[in-house]
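Entry: subunit A
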Amino acid sequence: MPKSYRDGLPITPDKFVDQLMRLKRGSISRRDFLGLTGLGVATAVMARELGIMPTPAFAAENLGDRMSIATWPNYHDPQTFENFKAETGVAVEVNVFGSNEEMLAKLQAGGSGWSLFVPTNYTISTYKKLGIIEALNMAKLPNFDGKSEDSRFTAEGTIDGTIYAVPKNWGTTGFAVNTKKLTKPMSSWKEFWDTAMAEGDGRTMVHDYQLTTIGNALKYYGYSFNSLKQDELAKAEELLLKVKPHLFAVSSDYQPGMRAGDAWMTMCWTNDGAQLHRDIPEIAYVLGKEGGEIWTDFYAIPKDAPNKPAGYALLNYLMNPKVAVKEHLANGAPSTDARVNALLPKEVLDNPILYPAADLLKPLEFGAAATLTDPGRAELMARFKSA
Partner candidate 1 sequence: MTAVPDIEFRAVTKRYGAVTAVSGIDLAIPPSAFVALLGPSGCGKTTCLRMIGGFEQPSEGQVLIRGRDMAGTPPYRRPVNMVFQQYALFPHLDVEENISYGLRQARPRLSSRQISQRAGEALSMVQLAGYGRRKIHELSGGQQQRVALARALVNKPAVLLLDEPLAALDKKLRTDMQIELQNLQREIGITFVLVTHDQEEALSMSDFVCVMNGGRVVQLGQPSEIYDEPANLFVADFVGKTNLLSGKVAGLSGGLVDVALADGTVIAARKRVPLSRGEAVSVSLRPESLSLSAPGGGSLKGIVRNRIFLGSTAEYAIEVQGIGSLLAKADHVIGQGNLFKPGEPVAIGFAAGAPLAFPHTKNNGTNQREDQNAEIVS
Partner candidate 2 sequence: MRGSLFRKNLVTTLLLAPAALWLVIFLVLPFIAIAIFSVGERAPEGGYQAALTFAQYANLPARATAFWNTMVLAPIGALACLLVAYPVAYYLALRAPDRWRLILLAMIVIPFWTSLLMRTYAWMYILGGRGIPALLAYVGIEDLRLINTPGAVLLGIVYGYLPLMILPIYVSLERLDRRLLEASADLGATPLSTFLGVTLRLSLPGVMTGFSLVMILLLGEYLIPTLLGGGKVFFIGNALVDLFLQSRNWPFGSAIAITLVLVSVVVLIIANRISTRLSGARRVDLI
């Protein structure tokens, strides 16, 4: 999910090429244009050489020599997969996606070929309902320890007492502000939307993503982030249509615009916020005091996974705290696992972007499953984008 640090620096020819190559591999920020351009199916093989290493540790079960995972761009430490291959002989093909909707579309269509994927909390019940994910066989995941997990973040992986998904990490959705350009301190979604139509005119970005864009517009009026009520959605639509002409972009690929200084304010996920702030200190990450989204990304195994043994093996490997801590350092998102937190450096744990104060977290809502499939919200988003 975090972008390369190179994004923050003035562009030079070789860095541009580097950027293009990164683009070619598909590793651009989550829910970015890969998603909205439908190019999320672009895949990249991270480990190509096959079967060079023997598989002593997992000799009990035949893992094959390859598997594929569907996940978010730049969401893993590439070394993780190299190490996994060294230990098991299984090469991991990484497919990156732009949105949960797109992942769902691909799984619904069938034949995805994934043996592991990374859905967000609110989608899991839908996957289960559609019968396209596996009830996890916990015997194959000895590294997972339910007791060390923060139950706030694990709840949605368990349906009727059965575990369908285990958490990878959690995060929030707030907004990032370039405080040199927009000097007035801000702390709410109301200020975000009002500023977008005033000082931030032509410089504000919102996600190309119905859940957060509609949800945060609902927060302007203090309604639930997940509201499906007609009258509340109508108010949100009114706001969105009013703001639309003032926007810089409707796009989930907001890091380049923020870094280049074209955009001054954007809806933003934790990891991107931490990343932007680290590289450009004047970019602040703000959580709206009215609330907004809190989320967890999970690991799950599709029912039609072609290589379930390898999927379990990789998942178990990722649940090892020593492995997971490297993943968190790489993607910068806060962990759900106390065992991992114990291994994280203090400055990470003290970063308020990753670990906001409790009173800010309190009003946040997890995305609701209904929003994923609600045609009303989809049509509202289409009207907003086409306005």
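By definition in this document, contacts are C-beta pairs under 8 Å (C-beta built on N, C-alpha and C of every residue); 3 or more make two chains touch, one makes a residue touch a chain; residues count from 1.
On the choice of candidates, all candidates are chains of the complex that A comes from, given by their letters.
What you see is a predicted model, and the numbers here were worked out from it, not measured in a lab.
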In-complex contact of subunit A, chosen from 1 or 2: 2
Touch list for subunit A against partner candidate 2, complex: 10-11, 16, 19-20, 23-24, 33, 35-40, 99, 101-102, 104-105, 108-109, 126, 129-130, 202-203, 205, 208, 210, 244, 247-251, 256-257, 259-262, 373, 375, 378-379, 381-383, 385-387
